[in-house]
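The complex appears here without one of its protein chains, the remainder shown in place.
And then chain A:
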Amino acid sequence: MPASAERYLEVQRSEEFAQLRHRLRRFIFPTTVAFIVWYSLYVLLSAYARDFMAIKLIGNINVALIFGVLQFVSTFLIAWFYSRYAAQKLDPLADQILHKVDDVPATTVDGGKN
(Lines give C-alpha, C1' and ligand atoms only; values in the text may rest on other atoms or scores of the structure.)
Protein backbone atom coordinates (compact mmCIF):
# COMPACT_ATOMS: atom_id res chain seq x y z
CA MET A 1 0.00 0.00 0.00
CA PRO A 2 1.69 3.23 -1.05
CA ALA A 3 1.86 5.90 1.60
CA SER A 4 1.53 9.62 0.90
CA ALA A 5 4.38 11.63 -0.56
CA GLU A 6 4.73 13.60 2.67
CA ARG A 7 5.00 10.39 4.66
CA TYR A 8 7.81 9.09 2.45
CA LEU A 9 9.66 12.40 2.81
CA GLU A 10 9.17 12.25 6.56
CA VAL A 11 10.52 8.72 6.75
CA GLN A 12 13.40 9.58 4.44
CA ARG A 13 14.38 12.46 6.73
CA SER A 14 14.06 10.40 9.91
CA GLU A 15 17.12 9.53 11.92
CA GLU A 16 16.45 5.81 11.66
CA PHE A 17 16.33 5.91 7.90
CA ALA A 18 19.52 7.96 7.76
CA GLN A 19 21.07 5.27 9.94
CA LEU A 20 19.89 2.49 7.59
CA ARG A 21 21.17 4.34 4.52
CA HIS A 22 24.47 5.01 6.24
CA ARG A 23 24.95 1.35 7.25
CA LEU A 24 24.03 0.16 3.77
CA ARG A 25 26.23 2.58 1.86
CA ARG A 26 29.11 2.15 4.29
CA PHE A 27 29.20 -1.51 3.27
CA ILE A 28 28.23 -1.64 -0.40
CA PHE A 29 30.17 1.32 -1.79
CA PRO A 30 33.63 0.63 -0.30
CA THR A 31 33.21 -3.11 -0.99
CA THR A 32 32.34 -2.41 -4.62
CA VAL A 33 35.38 -0.18 -5.01
CA ALA A 34 37.53 -2.83 -3.32
CA PHE A 35 36.50 -5.75 -5.49
CA ILE A 36 36.70 -3.71 -8.69
CA VAL A 37 40.23 -2.58 -7.77
CA TRP A 38 41.16 -6.15 -6.82
CA TYR A 39 39.77 -7.52 -10.10
CA SER A 40 41.42 -4.71 -12.12
CA LEU A 41 44.72 -5.53 -10.46
CA TYR A 42 44.31 -9.11 -11.62
CA VAL A 43 43.49 -8.08 -15.21
CA LEU A 44 46.34 -5.51 -15.26
CA LEU A 45 48.84 -8.07 -13.99
CA SER A 46 47.59 -10.53 -16.63
CA ALA A 47 48.23 -7.89 -19.28
CA TYR A 48 51.42 -6.27 -18.08
CA ALA A 49 53.17 -8.46 -15.48
CA ARG A 50 53.40 -11.77 -17.24
CA ASP A 51 56.78 -12.73 -15.80
CA PHE A 52 55.33 -12.39 -12.32
CA MET A 53 52.19 -14.33 -13.23
CA ALA A 54 54.37 -17.10 -14.71
CA ILE A 55 56.27 -17.87 -11.49
CA LYS A 56 55.62 -21.49 -10.57
CA LEU A 57 54.67 -22.11 -6.96
CA ILE A 58 53.79 -25.80 -6.60
CA GLY A 59 54.56 -28.11 -9.50
CA ASN A 60 52.88 -26.58 -12.56
CA ILE A 61 50.62 -24.33 -10.50
CA ASN A 62 51.73 -20.74 -11.10
CA VAL A 63 50.90 -17.32 -9.67
CA ALA A 64 48.35 -16.64 -12.43
CA LEU A 65 46.31 -19.70 -11.49
CA ILE A 66 46.44 -18.96 -7.77
CA PHE A 67 45.53 -15.32 -8.44
CA GLY A 68 42.57 -16.44 -10.53
CA VAL A 69 41.36 -18.88 -7.89
CA LEU A 70 41.74 -16.10 -5.29
CA GLN A 71 39.25 -14.04 -7.34
CA PHE A 72 36.77 -16.88 -6.84
CA VAL A 73 37.57 -17.05 -3.14
CA SER A 74 37.19 -13.28 -2.67
CA THR A 75 33.87 -13.32 -4.56
CA PHE A 76 32.51 -16.10 -2.37
CA LEU A 77 33.76 -14.38 0.80
CA ILE A 78 32.33 -10.96 -0.06
CA ALA A 79 28.96 -12.56 -0.85
CA TRP A 80 29.04 -14.38 2.48
CA PHE A 81 30.12 -11.30 4.48
CA TYR A 82 27.43 -9.22 2.86
CA SER A 83 24.66 -11.71 3.64
CA ARG A 84 25.80 -11.81 7.28
CA TYR A 85 26.13 -8.04 7.51
CA ALA A 86 22.72 -7.52 5.93
CA ALA A 87 21.01 -10.03 8.20
CA GLN A 88 22.54 -8.48 11.33
CA LYS A 89 22.78 -4.76 10.60
CA LEU A 90 20.32 -3.97 7.80
CA ASP A 91 17.31 -6.27 7.92
CA PRO A 92 16.16 -5.59 11.51
CA LEU A 93 16.43 -1.83 11.00
CA ALA A 94 14.66 -2.01 7.63
CA ASP A 95 11.81 -3.97 9.25
CA GLN A 96 11.48 -1.39 12.00
CA ILE A 97 11.20 1.44 9.49
CA LEU A 98 8.89 -0.58 7.25
CA HIS A 99 6.35 -0.94 10.07
CA LYS A 100 6.56 2.75 10.86
CA VAL A 101 5.85 3.96 7.32
CA ASP A 102 2.18 3.11 7.67
CA ASP A 103 1.93 4.24 11.30
CA VAL A 104 0.79 7.77 10.84
CA PRO A 105 1.39 10.00 13.87
CA ALA A 106 -1.84 11.28 15.39
CA THR A 107 -1.05 14.87 14.46
CA THR A 108 -0.89 14.10 10.75
CA VAL A 109 -4.34 14.48 9.24
CA ASP A 110 -3.95 13.55 5.58
CA GLY A 111 -3.06 9.97 6.48
CA GLY A 112 -0.82 7.44 4.83
CA LYS A 113 -3.23 4.53 4.75
CA ASN A 114 -5.09 4.77 1.53
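Assume a contact is a pair of C-beta atoms (placed from the backbone, for glycine too) under 8 Å apart; a residue touches a chain by one contact, two chains touch by 3 or more; residues count from 1.
The criterion applied here is as follows: contacts and distances are computed from a predicted model.
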Quick one: the chain not pictured, UniProt calls it what, "2-hydroxyglutaryl-CoA dehydratase, D-component", "Cation acetate symporter", "ATP-binding cassette domain-containing protein" or "Urease accessory UreF family protein"? "Cation acetate symporter"
Interface residues of chain A (partner: the chain not displayed): 1-3, 5, 8-9, 11-12, 17, 20-21, 24, 27-28, 31-32, 35-36, 39-40, 42-44, 46-48, 50, 53-54, 56, 58-62, 64-65, 68-69, 71-72, 75-76, 78-80, 82-83, 86, 91, 94-95, 97-98, 101-102
